[in-house]
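With one protein chain withheld, the remaining protein chains of the complex are depicted in position.
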Amino acid sequence: MLRKIFMVDLLRGLRVTFKYQHPREIYTEQYPLERPVIAERYRGLPRMNVNPDTGETLCISCDLCAKACPEHLIVVESERDPVTKRKVLKNYTYDISRCMFCGLCEEACSTDALELSQDYEIATYGRENLVLDLKRLEAGPEPTEYTR
Amino acid sequence: MLDQLTGYLSSNLTPGAAGNSLWALIYILLIFAGVSFFVMLMNWVERKALAHFQIRLGPMRVGPHGLLQPIADAVKLMTKEDVIPAGADKTIFWMAPVWVVLTGFTTLIVVPFGPTHAVTDMNIGILYMLGISSLGVLGIIMAGWASNSHYPLMGSLRSSAQMVSYEVAMGLAIVSAIMMTSFTGYGMYGAGTAAGTGTLSMIQIVEAQKAQHVWFVFKFFPLGFIAFGIFAIAMIAETNRAPFDLPEAESELVAGFHTEYSGLRWSLFMLAEYAGMFAVSSIAATLWLGGWMRPFPNALAGPTWDLAFSLVPGALLLLVAVAAFYNAARMPKHLAMRIQTLGLWGLGAVIALVGLIMLIPAVRVRIADISWFVMKVGFFMYLYIWYRATFPRYRFDQLMRVGWKVLLPVALGVLIVTGIAGLTPELLAWAKGAR
Amino acid sequence: MVDNDRDFYGQEWKEDRGEKSSTYLDASELVLNMGPQHPSTHGVLRVILKLDGEKVLGTECVIGYLHRGVEKIGENRTYTMFAPYVDRMDYVAAVSNGLGYCTAVEKLINVEAPPRAQYIRVIMTELQRIASHQVWLGTHALDIGAMTPLFYTFRDREEILKIFEKYCGARLTTHAFRIGGCQYETYEGFEKEVKKVCAFMEPKFGEYEELLTTNRIWVERTKGVGKLNGDECKALGVTGPVLRASGVKWDLRKAQPYSGYDKFEFDIPVGENGDTYDRYMVRVKELHQSLRIIRQAVDNIPEGPILAKVPKVLKPPVGEIYHSIEAPKGELGYFIVSDGSLQPYRMRIRPPSFVNLQALDKMVRGLLVADVVAVIGTLDIVLGEVDR
Partner (left out) sequence: MAEEHKPDATPPAGTQPAEKPAADVKSLPPTLPSSSTTAETKPAVPAAPVKPVAPAKPAGPVPVPWDNEFIHGLKTVYESGIRETSTYLGQNYMVVDASILTEILQDYRDDEGFDYLVDLTAVHYPKREKAEFEIVYILYSFVKNERVRVKTQIADGESVPSATAIWPTANWLEREVFDMFGIRFEGHPDLKRILLPDGWKGHPLRKEYGILQQDKEWVQINLGIESGQ
């Protein structure tokens, strides 16, 4: 009863909130200036890897990623090269307007050409540029430098 | 005209009492501007302090550390479209905020910032303040009823019941403080021989505390403190804040009685709420914490102490200036931030200047009273924010139960016991005489 | 919306109102619409309250605003493809949805995940349970008025989300498990970091309790509100912390252990009189129990493979199974009917929030509007799971 009169429970609650006033405890991150640390396995914007020395794409257009994608967002167009009898990638579109970033395409890719990079700034001003073509995929993420 | 102007300066009466209406007007304007600035400042302080309680930063974007946020809010509220709901009762809808602001501000004319610094010194000061603040409830009911929709109606009914029931507890707590003004004894437990006459006037109350060399909070130690405690709880409920903010409980009634208001009208409600908070905490400061008296006026008397205490306001402002400079130095070195850092340096310089002026002996004496009073009210404001950050909300029936079943009996008890304590010497004399 | 001549809610409604009033809205009743966009309905739930002044006479929940047809999608995706959709049902506890789905399909194709994968799964699911309870505690306290616990709980939850991000690449919709085990090997320093987070969390739980458990306003707002006794719970099919708070000591992790839960010892907190305060205490104690499990799991995590041998093109045998796990909200069940093809023939998901929400009307009758908000909070419903 005594504790009830002297409001001990309320005071203990007040003590907890008072303790957290110290600037050290502040947790906010002022986004454009302080960037969050991204994990290495983060699944963000997809990217097509390029063979470092020859510069042409690693993709052998085997169409496995298109089959693995639950939302059928990847379209691989390739035509058979008469000389080498092997399929050559002609066009590759990746529509991220409905992508769930689940990473199934990355796993299905046999030559790990396709990879989800750590870029999380994917917003665009139009629906059209949500459909990434080969050039955009190879360019990979270019984080914009915000000033304001 | 001129002599009327200078004639008053020598007198030690409040302008109202001295019948000098010109100065009274100046005081009114001063208080009106002061409280409006206080509301702007309070808006910023509430956001920042609440944020720091909740381990976040609060506004940082608009001006350095969000200092221009209140101005931005004001401009936003001014320019926002002022929606009147279709089924609303136009006249009452328009009158409600005006009424609430009216009552909110008129209570302030009796607030004693200093022995002579009050618009007027009514001899029924406290009674006047209580009466006007209870009129504010009418404005809230009008707002709730005129919005013609469920949530505001329920919100306004709740808040009217709440304010009415807590006014009772508040009144009783005040009565026990008023009773103390009639004692003439010194120190904490001195009850004095002859029974003095109590006063309702705010300035006389502080004079009584000065005469008795004790703040009423410490008079007959547990009694004064309990009365102060009851008043503190009732005052929170009176202004619909913190644990008792049921009328504007976001989680249930969206925003209570001012749901349908927007733009300027809504800001009037906010203005009235903060003015109400200022008025109620000024009553608390005057009655229990000895208005404009500096702490320990008698225990630590003597010139050195006087000097030390009078330096405090100036030193405080200088401290704020140093904080501003420190933060300005720590501002990120971004191109866009350069203007903000300059602004912060400028602000720091202005505050430092004001601090220095306050340290000049001539100025020091005059502003000592006002600064102590404002500091005490500031302490109450901090309490408001602290409670808002920590406590959950009472349910409506529990709020009523606390109001009627807990605060009221305790207030009555304190009243009776203070009375008895105050009259002990006479009772003893009477008992001795009778035997 | 609600047609006039029919009584508002169900049969027993007629008895206690005597003869049916002719005009729908006679003076005493006020129909209040806690609409889909209400600050305290956790997601898009619309509750039509019939009020007598402040007292609630009856409620009717209108749901379906977030219905995405997960079961229909389930019938048109192969087993591996469907896993990401499962995370989006109870988006606050995505990892446990994934665990439920993967263990169900493993049971169907009679495959057992390797021990190391089971340990990783237990650690991740218990971390997700702590995170889910923290979201619940934050929003529940916010509904009852205390603003600050929300920020403390979300700051602590951030640590867990960082671990998820480091382990599987996503914070919320993790898609961390695959059928047959886990997809990712634990990154180096995983055990150390999980231990560090557990040590960091322990005192923080103490702080939540200090802010709320003994706070008289909190106790008054929650004691005796929304009472449900054991039998009512069982009849209404309510499971999870809500059931345990009513005194029924039943937890699927102990009753029908899955994914190696029988290897850890932890006890099941149980309440007595099944009111909001007991549900709060049960969940807070569960936080501590989850920490205990995680520490045991991290201490003796075995070495070995993390993915069982599952054919890339998965064709389960014809047949049907029902498998359920203890999700933070209650019993999350998967009833999969397979016809031998690549895609399930019927993918039925038994969501705990959907069934728990049904108990709202019985709990709220006679309470005040403020309590409706408290009861919705204590049921800990997530509308993604209710609407599927």
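The letters A, B and C name the chains in turn, as written, and every chain counts its residues from 1.
Note that in this section a contact is a pair of C-beta atoms (placed from the backbone, for glycine too) under 8 Å apart; a residue touches a chain by one contact, two chains touch by 3 or more.
Please read all numbers here as calculations on a predicted model, not as lab measurements.
One of A:Leu73, A:Leu89, A:Cys105 or A:Leu137 touches the chain omitted from the figure, and that residue is A:Leu73.
Touch with the chain that is not drawn comes from one residue among C:Arg46, C:Lys234 or C:Lys263, which is C:Lys234.
Mapped onto chain C, the footprint of the missing chain covers residues 9-11, 63-64, 67, 69, 71-73, 75-76, 78, 81, 107-108, 110, 231, 234-238, 248, 250, 255-256, 313, 315, 317-322, 324, 331, 333, 335, 337, 339-342, 345-346, 348, 350, 354-355, 358, 387-388.
Rule of thumb we're sticking to: only the chains that are shown with their structure count from here on.
Chain C has the Cα centre that lies closest to the mean of all protein Cα atoms in view. Chain centres here are means of the Cα atoms, and by that rule the chain farthest away from chain B is A.
For the pair chain B and chain C, the distance between mean C-alpha positions equals 46 Å.
For chain C, the set of residues that touch two or more other chains comprises 148, 151-152, 155, 211-212, 215, 217. Listed for chain A are residues 10, 13, 16-17, 20, 27, each touching two or more other chains. Interface residues of chain B, counted against chain C in their complex, comprise 50, 53-56, 150, 154, 243, 245-246, 249-254, 388-398.
Listing the residues of chain A that touch chain B in their complex gives 10, 13-14, 16-18, 20-21, 23, 25-28, 30, 33, 147-148. Residues 30, 32-33, 38-40, 54, 141-148, 150-152, 155, 211-212, 215, 217-218, 220-221, 368-373 of chain C touch chain B in their complex.
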